[in-house]
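Just one protein chain is left out here, and the rest sit where they should.
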Amino acid sequence: MFRLSAIPLDAAALRRELAHPQAGAFASFEGRVRDHNDGQAVVMLEYEAFAALAEKEGARVVAEAREKFPLLQALCVHRTGRLQAGELAVWIGVLAAHRAAAFDACRYIIDEAKTRVPVWKKEHYAGGASLWINAATRGESASSSPPEL
Amino acid sequence: MFRLSAIPLDAAALRRELAHPQAGAFASFEGRVRDHNDGQAVVMLEYEAFAALAEKEGARVVAEAREKFPLLQALCVHRTGRLQAGELAVWIGVLAAHRAAAFDACRYIIDEAKTRVPVWKKEHYAGGASLWINAATRGESASSSPPEL
Amino acid sequence: MKKVRVQYFALLREQRGQTGESLATAAGTPSELYAELRARHGFTLPAERLRVAVNDEFAAWDVPLRDGDALAFIPPVAGG
Partner (left out) sequence: MKKVRVQYFALLREQRGQTGESLATAAGTPSELYAELRARHGFTLPAERLRVAVNDEFAAWDVPLRDGDALAFIPPVAGG
């Protein structure tokens, strides 16, 4: 399952959504807003989503993980809106009988989601500059207002 | 950091032990008692530890992970004593700036801990049989009272 | 002329100054439509760096545009 959330993510509450008596392994990933990126202080971050397509593509990523690996349950939730440093941007949890599948699926979901799900991240820096981040090229040429490096 | 715990593990409380402003990625693993193993209903499980050496070897595993991967924090806690199906047996949490290191380290710690830290697991089955589990050979020849398969 | 709806996100939204628009176009494909809009609005991103969605689903750049289609040009994504 995949969904977007405009409100802060509660990792403990998300964890409680997953349970299965045959689950020997739970692997989880949390992506958080770092207070620095490429040497610059990040004061705020915005996630913008093309919601209709992001939810479809996110659901496809999770479904692919379930086809590739023997899983019991899998959930990925991505924040939208404005986040402060330290806030949770994405949460992934995977239950499986065994740990290899749980780890592999968790990593598959975050790797694919980062490059396929139409969500965009704009970092706002301490000096007032901001930058649309590009997962593939990390800031190269997609800048709307280049930070002073 | 590595430690043993004779009391139930609280994943949410363990999660709160880790925090770092540069942490963009948190990867976690929970090993739980499955209600079945190799087709048999597991009613109870015992973990026995050689505590003095387990804590040393566990700490070495975590320290190795910190040398091999760029981590910010890492914690592994392993239960001892009697556990019911569904209970948390081991919890690992790793904070890093980036996700590859967090995933790799989390997996390194569980893989190494399972085969090196002197902790033993005895499964008790619904029929009354019990079995010392061997991580390497899964029940082959280390049985004190072979289950009826 | 077909009537289509275009949604803008992220850098394209900022460069266009709005989240979307309805417009009439002679473009036969998303590729032709993006070239037309890029020329009109000065979008800095070349089509090679974008993907396109038609009616909330990824599409090829050379599918025929139909009257009433909803398009979105998708800048390089960066979730997580």
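Letters A, B and C mark the chains in the order given here, with residues in each chain numbered from 1 onward.
Convention: a residue touches a chain if its C-beta (ideal position, glycine included) is under 8 Å from a C-beta of that chain, and two chains touch if they have at least 3 such contacts.
What you see is a predicted model; the values in this text were computed from it and never measured.
Contacts of the undisplayed chain with the visible chains, over the whole complex, involve B.
When the whole complex is considered, the residue among B:A25, B:V90 or B:C106 that touches the unshown chain is B:V90. Checked against the hidden chain, the listed residues B:H78, B:R99 or B:H124 yield one contact partner: B:H78.
For subunit B, the residues touching the absent chain in the complete assembly are 31, 47-48, 50, 52-53, 56-57, 78, 89-90, 110, 113-122, 132-137, 141-142, 144.
Basically, only the chains that are shown with their structure count from here on.
Taking the mean of C-alpha positions as each chain's centre, the chain lying farthest from the centre of subunit C is B. Per-chain Cα centroids separate subunit A from subunit B by 26 Å. Separation between the centroids of subunit B and subunit C, computed from CA atoms only, is 50 Å. Listed for subunit A are residues 31, 110, each touching two or more other chains. In subunit C, the residues that reach two or more other chains under the touch definition are 80.
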